[in-house]
Structure formats: structure tokens, C-alpha cells
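Structure first, then comments.
With one protein chain removed, the remaining protein chains of the complex are shown where they sit.
Each chain carries a letter (A, B and C) given by its place in the written order, and its residues are counted from 1.
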Amino acid sequence: MDIEERLLDVIPRNMAERGRVTIEALLAPLRDLLNRRCFPERPFSDLQLETLFRLLSSMDTDKDPESARVGEREARVASPFVARMASGFNHGIGRSGHVAAPQPKAPGTSLMQQVADQVAVDAVRKLGLSNVRNGVVLPLATGMGIALALGALRRELGVRRVLYPRLDHVSPLRAIALAGLEHVPIPTVLEEDSVQADISELERYASKNESYAVLATTTFFPPRLSDPLKEISRLCSDNEAPLVINNAYGVQSEPIMASIRSAIDAGRVDAIIQSSDKNFLSPVGASIIVTPQPEVTEWIAETYAGRATAAPVVQTLAAMLAIGQEGYSKLREEQKQNREFLEKKMVEIADSVKQRVLSVENAVACAMTLDGLPAKEIGARLYGRRVTGPRVVEKGAFGSCIDDYPHDYLVMNAAIGASRNDVETATTKLYKEVSG
Amino acid sequence: MDIEERLLDVIPRNMAERGRVTIEALLAPLRDLLNRRCFPERPFSDLQLETLFRLLSSMDTDKDPESARVGEREARVASPFVARMASGFNHGIGRSGHVAAPQPKAPGTSLMQQVADQVAVDAVRKLGLSNVRNGVVLPLATGMGIALALGALRRELGVRRVLYPRLDHVSPLRAIALAGLEHVPIPTVLEEDSVQADISELERYASKNESYAVLATTTFFPPRLSDPLKEISRLCSDNEAPLVINNAYGVQSEPIMASIRSAIDAGRVDAIIQSSDKNFLSPVGASIIVTPQPEVTEWIAETYAGRATAAPVVQTLAAMLAIGQEGYSKLREEQKQNREFLEKKMVEIADSVKQRVLSVENAVACAMTLDGLPAKEIGARLYGRRVTGPRVVEKGAFGSCIDDYPHDYLVMNAAIGASRNDVETATTKLYKEVSG
Amino acid sequence: MDIEERLLDVIPRNMAERGRVTIEALLAPLRDLLNRRCFPERPFSDLQLETLFRLLSSMDTDKDPESARVGEREARVASPFVARMASGFNHGIGRSGHVAAPQPKAPGTSLMQQVADQVAVDAVRKLGLSNVRNGVVLPLATGMGIALALGALRRELGVRRVLYPRLDHVSPLRAIALAGLEHVPIPTVLEEDSVQADISELERYASKNESYAVLATTTFFPPRLSDPLKEISRLCSDNEAPLVINNAYGVQSEPIMASIRSAIDAGRVDAIIQSSDKNFLSPVGASIIVTPQPEVTEWIAETYAGRATAAPVVQTLAAMLAIGQEGYSKLREEQKQNREFLEKKMVEIADSVKQRVLSVENAVACAMTLDGLPAKEIGARLYGRRVTGPRVVEKGAFGSCIDDYPHDYLVMNAAIGASRNDVETATTKLYKEVSG
Partner (left out) sequence: MDIEERLLDVIPRNMAERGRVTIEALLAPLRDLLNRRCFPERPFSDLQLETLFRLLSSMDTDKDPESARVGEREARVASPFVARMASGFNHGIGRSGHVAAPQPKAPGTSLMQQVADQVAVDAVRKLGLSNVRNGVVLPLATGMGIALALGALRRELGVRRVLYPRLDHVSPLRAIALAGLEHVPIPTVLEEDSVQADISELERYASKNESYAVLATTTFFPPRLSDPLKEISRLCSDNEAPLVINNAYGVQSEPIMASIRSAIDAGRVDAIIQSSDKNFLSPVGASIIVTPQPEVTEWIAETYAGRATAAPVVQTLAAMLAIGQEGYSKLREEQKQNREFLEKKMVEIADSVKQRVLSVENAVACAMTLDGLPAKEIGARLYGRRVTGPRVVEKGAFGSCIDDYPHDYLVMNAAIGASRNDVETATTKLYKEVSG
């Protein structure tokens, strides 16, 4: 813009120089981001984010006052407010056969997608998975990301069924079904309080079947344990079967990330899917798929049918930049402290009403028994009292990941981004409900 | 807010009354929208849209300063700017097993989704399909909407293959593949300049096969004609086969909408999918599925795996409200005039360089031959000269929907929302390129 | 930003080039503005305005993440929303002794002020006053602008009293009083329907007094005529008295601007003050002072006590850029047509109820008699029926600019920016009230 030279003409030279320094401080991280596409050390300010996205979306052809637009889809929008809702990324992302391919009408959006993909991979690498190579930010939440990954494996590797250690969550089952694959449930076993995948059953099925992939899970509610990834990745390697890992909200946990890294080193992992909102505090809607393999990202991108909304991708990029490495370290530290605090409070409550906290390893959640108490009613009352997120499961109900779990129980989470105050208020209200 | 009473205390009574009248004029259409969920007669202003979405998103639990949030996903966002990017709908839409189900943490978003669905159905009914009953706005572009519809038919009706009159577009093929279905291509035939589905072949296949659905198309580029929907819907009715209609950008055209309405009356139609951006000038990313059948919408909503981004849904709702019935009538009128103007200009250009306009019925696009001219190069030069959207197809290339189309040709569109100036500038530049 | 080079690495070269072209189309007018500081030919888009102001306000030191701020006033703001309300110009404008001087803490705001001043002068020159030399946009509405101009003349030229041809408007009287000057009212005379300054009285006073300035007016409501500027400027020249012209909303009118230009050429004019909102459709709050003299602008800027809000200045600059020369020509054309239409409608109404339109030359407003009708009540009812702006004056009341005007009457305006629909609706409602 030659702002500098202009400044020197109209305002005193030292003031102009000062203005140049300030705007440079604003823009330098943007320039660095576009050059290096890294998860930044320091957080971006909202002003920097707005400037970045304004700049990028201003490169798309729908912003060109001289353009003549004679396609059937030209990112025309009904009103300025509607364009603002999309941060100006009106063209969406991708081309009809590849959701992350450069779109000629939208150079700025295309650049944004590439930056988002590379920043996401860099972030996941720096946060623990140093051995993944590439990845993509999909404008679809985790379950649909799994569907796309499975669909890609179906097309490219002839997968026909999915061995899935039982996990009582609907989304992954929908994903398997949408991809037109057969669901082969692997049972779980009870080990003291914990419910865990029956690996011997998995091995048994695996040795007898063909054309299957395995879908393993890192994060869920107690009493379900994380799947033993290292064993499973070895099994997949031995059987030449693809392994997809649902790492929904595992990025926040260093031990979980370490277990995935080990699984990659020890055997075969094809795709790891994580939620952008649960891990990076973006609005719900995107997932980040990373992989240690060279071609899987492309396969997945080519599985999406059509162009897609840019919104979740740009929101995810914004959230990652707004946090940065420094911010993420702090958030992880707080999460660990809040998790400890949650357990301490739940132990106190359980002791006071003759229940107990389940002894299940879990990086985020903590559960206590509600045996003999009106569990469902307690859950409803907490909701009415403005506590969101607790999960009540009655003996034998869907949720325990096993048919005959011996307790009624309630789960609370101390997830990344939650405050100590959240935990304190929720447990105080819980205490009133169970003791009242 | 009891604003009225307060006003009367502090500012003169007639002024206060005047203020009440003004704010009532602002809010009355919002109240009417929430009560009646109709495609409004008059357009909403940007101020009304902002007020509506502010109000709705303020009902979600993440806005509650007193809430204690102990779930693993609580719509926490990295910065105020990131929340603004999502218009405050941070929770996304749906529950893990149903993309449009009410979400307890997000009453406002849930209400927004229901309003969007009902306004969309009302709009499609008022714009021609008076015989559809219900529908849904999906946060997925048209191709993925087709995939979900096919996936739902697979699960609920046992569909295993899709008879698809040839159309040279990648997205629908990806949709069939993602749903894990077999693609049965139905060939096309050449009739003078036009390429059209070979219905006798469709009948032949249909009578010999089972467990299939048919995917028909209304809108594409010349020389491909729309599929004969009435014949196909009768055939589907006779054979008890589901029919999915890809009506990507057909809402803008009254004749196309009339042909779908007749097809519904005459036979069987299961789902009609339209793009929100191509028809309603929203940013790319959503599709609207409508159906004359009572249960298909639910099936489709239950096919999505997980919660989804709210952004494309809320953008679509905003765009529909920003246009209204009055606005849409004007846009359709302009589209028709621009389409005529486009043909007039292309005939002039073709005449002047010894080419001709293809004689193919098409509500939006117009094509002229480029025989003997450097077709691909002309396309590239137009792009460089800031004309977006023209489509150049060389003899025999993918795009003509038949193996041996006898011409090189170029297509331009006069789609809804384009201006006369778009058409004028594009054809002027085209003239320079072909005559230069 | 070296965006170009980065683009070439990651997206196909022709797409990157296209993106560069688009962003250049966005930025070129901004660069041109900063280089040439002219009232632009073509209007700026809202996107261009946002980009411009984002850029400028980002140069101020309060945006510098590395700055250490140890003054008592450092543009700290209570919340991000509060900063957004000021478009980021948190430092305000000026220094304690000069409201438009560069402010070291705010190079960007300082540049903005200079651009605003120069664009405003260029606009006023292009819109008719080609013989003014410099000027300033003040963050004060017209009346306070007059006060500052008079205060400057008091300090620099020893002015002690103001000869003011009677005009029944409170603001200018407050301005004279605030500047600590004596108000010398010059009476008016009735000439058929018109009320006009009694120039012979002005001459009489002028020849007998000293240390006075004259305050003349161009725009007011009928029956008051504009003051005869040429005669007055000659008189001021002859008497070595400063002349201040209150040109509140005269920029919209070519004849008024021509009369001021002639007055400058013919005699002495010291300052011409115009409203930014009435002439340039900015929110209320700024005035534009221009002058053919070299030093008056500086005098006025040095009369303001302290730093000032930047908001009205930046809003005025934005409004001028949003209109541009092209836009202004259209607005003037519409204003003229609406003014004619207003008179036509009022003549019809007056005829139908045995009243008549006052025969008074006025570029903006038109008045009709209400003799024998309940004038005040009609005014109140119009307000209640959502007509704003009509002015009802009863015989002998303040407003006619003469003691014994012989009619009750009602004035309506067709000012710049009003629509034909405004005039049509207002006159229709007026008809109902006077005939009902």
C-alpha cells in the first residue's frame, strides 16, 4: 500500500515510523502464517484474525467489481449480512470431486483451506502426533469424518466390514452404515469397574475375516476404557487391515496422544479423526483427519460429493490461531487441574452419601455410582438447575458399553476450556441433588 | 422488556408511543415468522435478520452466565470473534443420531433449525411444488444431500443400486459411491442438438432389476436435456422403485418446478434435492430436501452421523428471509429476461463468426459451437479476463453426457441473481475472444 | 504481504493471478485515496470502507502488542465491543491546542483526519465551491462549528459582535452566545409571500459599527429566503468585516453553491460551514468548514479545547467515500425531481382545500397555508401517523423569521437522500389530515 511513504508526507517522520512499526506488529504474524503454515507459538488477536480473513476472502472472484459472472453458481448472496455470516467465504470449498481442491473462482478460499490443513497437521504434530504426515480439515463433524474415511477405504482398498469394539455412541454406527459397510461388533468385558474391548475376540474375528477395517476409540465416558491402540495397530499390521482411530476429544490429553503415537510406530494406522470443537474450541462442525500415510488424505477428500460450506473450516482455523501453542499449553494445564479437582469433589460427595467414585482411568471424565438413588430424576433436575453435560446411565441401559454393568452412575467432565468454576458449581449442585 | 412503560416515564408520551410503533414494525415480522414459519411475503432487512439470530442464539446454554458446563462438548469458543463467525450458533445442530433433532443444550439453535426447515418447505411449495409435504435443510451441499437420501433409502428400503441416466458431473457419482451403492449407468441418445436420457434403456433395465432406485436430474448444461420426470415417476411407481430427483438449481425456473409437480402427481417421487446457494443466494454449503412422503425426511435426518455445523442452515434461512416472496418474483423475472438477452447476444456472436447457438431447451444456460476454434484456450483467456462460469467442452470430452457429441462448444448461464451487466460484459469479452 | 508469491506456490498459477487481480481491484481505490486525497469518482463499497478504516486504525499505538503505555490517556477501552463502536479510533483526534493536529500516539487516526479534511475540501470544490482553498471536518455539528469559527475570529481579528439577519433558529444564537459575542439582530422584511433580510438595515448598522462579523444563511424553511450573499460579501469587503456563511444543507443545491462561489469572487468570505449529515448522509455530528483564505482553518482548529471524538470525522469520511461523485450526481438529480414532485402534490392538496402554496423560492422545502385549520393539531397527527419532518408554524409564532407573518402554514422538505416514496406517503397523509 506504500502507506509508509504516504505517512512520511503528511505526518511527522517519527510518528509515521511509529505507525509503520505498529501495523507491522499486527501483520507480521499473518505473513509468517502464510509463509510457514505453522501452528503459531503466540495466539492471534481478534483484530489479526479479522484482518487475515478479510484479506483472504477478498481474493475470491465474487469480490471483483469488474468480474462478469455467468456460471450457475457464483457466490451471489442475498444481502450483505448473509455474506458477513460466511466471513465472506461465499464460494464454499473444493470442487465437485475433491472437497479440498483449489477452486478457480475462489483463490482466497482455496488458500485458506490449504493453510487450515497445514496448520491443523502442524498443531496435531506439535501436540503429540509427531509421526503423522498430512491431513485435512473437513467441514463435517467427527462422525461424518469417520464415514468419509471408511468410504474412502471401501473405494480404494475394498473394505466391506468394520470390526468395532463396542462403544455405546450412535454417531460411529451411523458412519459405518452411511458408508454402506457391515458392522461387526466386538464385545467388551468387565474388569473390576472398567469396561474394555475384548481383544481376544477382536483377534479371533480378525483372523477369520477378510476385507475389513478396524475402528478403535480413544475417548469416551467411564466406565469404558480407551482401546489398547498398540495391540490393535499391530494386529492390523499383521493382518494387512486398515485401522481408523476415533480420537474425538483426545488431543487435549498428552497420554492419549502418546498412545496414538506409539500405535503408529508399532503397527498400522490409516486415519485418526478428531473433533475441532472438542479439542480446539471452535463452533461445532469440523473434524481434523490426520494420517501417517501419504495418500489417505487425498482419498478422503475425493470421497466428499460436491463443494462444501467453508464455515467450519475457517472457524477451525480461526480457533487454532486464537489459541496458539502458548494458549494450548495453558488450556491443557488447566484441564489437568480441573480434572483432579473434579475427582476430589466427586469423592467427597460420594463419601457423604455412601456411594463411590468408579475406579476407571479417564483423562477427562469422572463417574460416581448412584445406586439406589433416582438417577434419571437427578439428571433432569441438574439440567433444570442449569448444569449441562452430566450423563446419567442406569444399570443395563445403553451407555455403559456392556450388557450388564452393575451400577447406576453419573459422569461429569472436566474438558479442555471448562473453568474451575464450572466444576465447582456443577458439583455443588450435584451434592444438593443427591443429598437433599 | 416493558420498554413502553419505561419510555412513558422519561420521554414525552407521544414520542414514546412513536418509539413503540417503530420497534413494533421491526419485530412484527419476526414474531410472525416464529408463529407461522412461512416464507414471508416481504423481505427481511439486515437489521431484522441480525435481531432474529441474536435472539435465537441467545437462548442456547452456552450464553447462560449462570450455567455450569461439565460435558465434553459445551460450545466453548476460542475467542469472541470465533463466536461471531458462527453467528453465536456454537453448538451446531442435531444430536448424534439425528441431524435435525432438538438439542437440549441448544434450545435456540433447535428452534432455528425447525424454522429453517418449515420456511424452506413453504418456500418450495410456494415456488411451485405445492404437493410436497415436508423437508429439511441439510448442512451439506447438493451432492452430499443426494448421498444421504440414497443412504436412507438403502437402510430403510433395501436399495442396492442406482439407475442413473448419464450426466457428466462428478458429485452425484461420488454420492452413489459414498452410500455404498452400485452405479448402473443409463445411456443417453442424441436428438438433433440435444442429448437426452434413453428412456427405453431405463425401462429395460428397470424391468429386469430389483432393489434399485432411480436418480433423475432437472438442471444441467446444454446439450443435456432435463430428464422426462413424468415418465420416470410413472415407471418408478409401476416398479415400486424409489425416485430421487436432483433439482440442483431448478427452483428458479417455473417450468422445471411444474414438471416436478406433475411427476409427483403422476407417479412416485421420494426425495427432491436442491441447492440452497444456487436457488436462494446463500453462501455455498446447504441443500434443501423436500418430499411428498411422510417419513422420508426423518429417514434422511437419521442418516447423518453426529452433530453438524449450524452455519449453512442459518445462512440459508437468512437468505430466504432476505429475499421473501416479493424478492423471489423479481429475481425470477430478471432471470428470464437475462436468459433471453444471453441468447440474443450469443446468436449475434455466433452469426458473426460462422458458428451457431445449439438448439437445446434450457431454462438457465445457452451454448454456442466453437468448431474449428481453439476452444480450451478461449476458456482460459476468458478466465484471465475476469469472466467466471463459462464452460468449454471439446468434442468427445467429459461434459457432453454422450460419447461422441459432434461439436466443440461453450456454455454460459444467466442464472438467478446474475445481472444484465454480467451477461453483457461476458458476451462482449467472448466476442473479442472468438473474433479477435 | 507478498501474497502473490505465496499464492503461486500453493494454488495453480492462473488462479493465483486471478486472486491478485481481485484483491488489487479492491485495494486500488484505497491506494489512490491515500495518494491523492480526492473525492472519488466512483463510490467505495462497504468492504472497501471497512478495509480502509481497519488499516488506518491499526497504525495507532494502542494496537501495538509490544507497546508500553504509561500516559494518563492511552486509548485503553473497556471491552472489544466498545472499541468496535469507535471503529478502532480510540485515541480521538487532535492535540490539546489543535483539534486536527497529528497526535503522536495515533498516526493512523492523524492520517485519517488529514484525508477527511482533504477529501471534504475536494468534494465541496467539485460540488460547486471551486474557489475555496482549504478546510476541516470538525467533530461538532453545524451550530458548534459556527461557534468555533466566531471564536476564532474573536481571538484573531478582535471581533466583538455579530450582525445576524434574523433567522428563527436557536442553534446559531447559541453559537454567538457561546463565543461570548454580542448578537446584533438585523430585521427582515416581507416581500409578497417571502421574508428576507433587510439589507439596508444591515448596511446602516455596518457603517456605524466596528469589530463586528456578519453571519449570513443560505438554507432555511420558507417563507425565509436565502440571504443575498453577493451583496453581503461586498459589504463585508468594503467594511473589512469578516463574513461567516451558514450553509447548513446547501451543498445539495447547485444554485446555492453557485451563489456562494459568486460571493467569494465578489467580496469577502471568511468561513462557510456545512453539515456533514444533511449534505453527505453521515450520522449527525460533524460539520465541514471551508474557506478561501489561507489561515482561517488553522485558527478554527486551534479554538477547540482538547482532543475530540474521532467518530463524526470518520463517519463523514466514510459517507463521502460511500457516495462518490457519481453517487452525488444521482442524489442531486433525485432531489430535484422529488422537490418538483413535492410542489406538484402540495399544489393539488392546497387547491382541494382552498389553501395555497406559498410563492417562495426554496431549493429543498415547500410550504402551504393552513389558514383557518387547526395547524398544531395537524402537525401532531402527522407525527403520530409516522410522518417526520413537517413543520407547522402559526401566525406570529417563532419560525417565520418576522414578527407578523400573515399565515399559518406547513412546510415539507424534499431533501437529498429522501425518496419519492417519502414524498408520496407524506403528502397522501397530509391530504387525509387537511381534508378529513
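In this section, a residue touches a chain if its C-beta (ideal position, glycine included) is under 8 Å from a C-beta of that chain, and two chains touch if they have at least 3 such contacts.
Note that the structure is predicted; figures quoted are calculated from it, not measured.
Asker: Can you say which of B:Arg54, B:Lys330 or B:Lys354 touches the chain missing from this structure?
Answerer: B:Arg54
Asker: Considering the entire assembly, which residues of chain B contact the chain that has been omitted?
Answerer: Chain B touches the missing chain through residues 1-3, 6-7, 10-12, 14-16, 18-23, 25-27, 30-31, 34-35, 45-47, 50-51, 54-55, 58-61, 63-67, 80, 88, 102, 104, 107-108, 110-111, 114.
Asker: Identify the residues of chain A touching the omitted chain, counting contacts across the whole complex.
Answerer: Touching the missing chain: residues 14, 17-18, 21, 80, 380, 383-384, 386.
Asker: State which residues belonging to chain C touch the missing partner chain.
Answerer: The list for chain C reads 46, 49-50, 61, 64, 66-83, 85-87, 89-92, 95-97, 104-105, 139-144, 146-148, 151, 154-155, 169-172, 174-175, 177-181, 219, 248-249, 275, 277-278, 280-286, 302-312, 314-315, 318-320, 322-323, 327, 342, 364-365, 383, 386-391, 412-415, 417-418, 421-426, 429.
In this text, only the chains that are shown with their structure count from here on.
Asker: On a C-alpha centroid basis, what's the spacing between chain A and chain B, in Å?
Answerer: Roughly 29 Å, centre to centre.
Asker: Where in chain C do residues touch two or more other chains at once?
Answerer: Answer for chain C, listing residues that touch two or more other chains: 14, 18, 21, 80.
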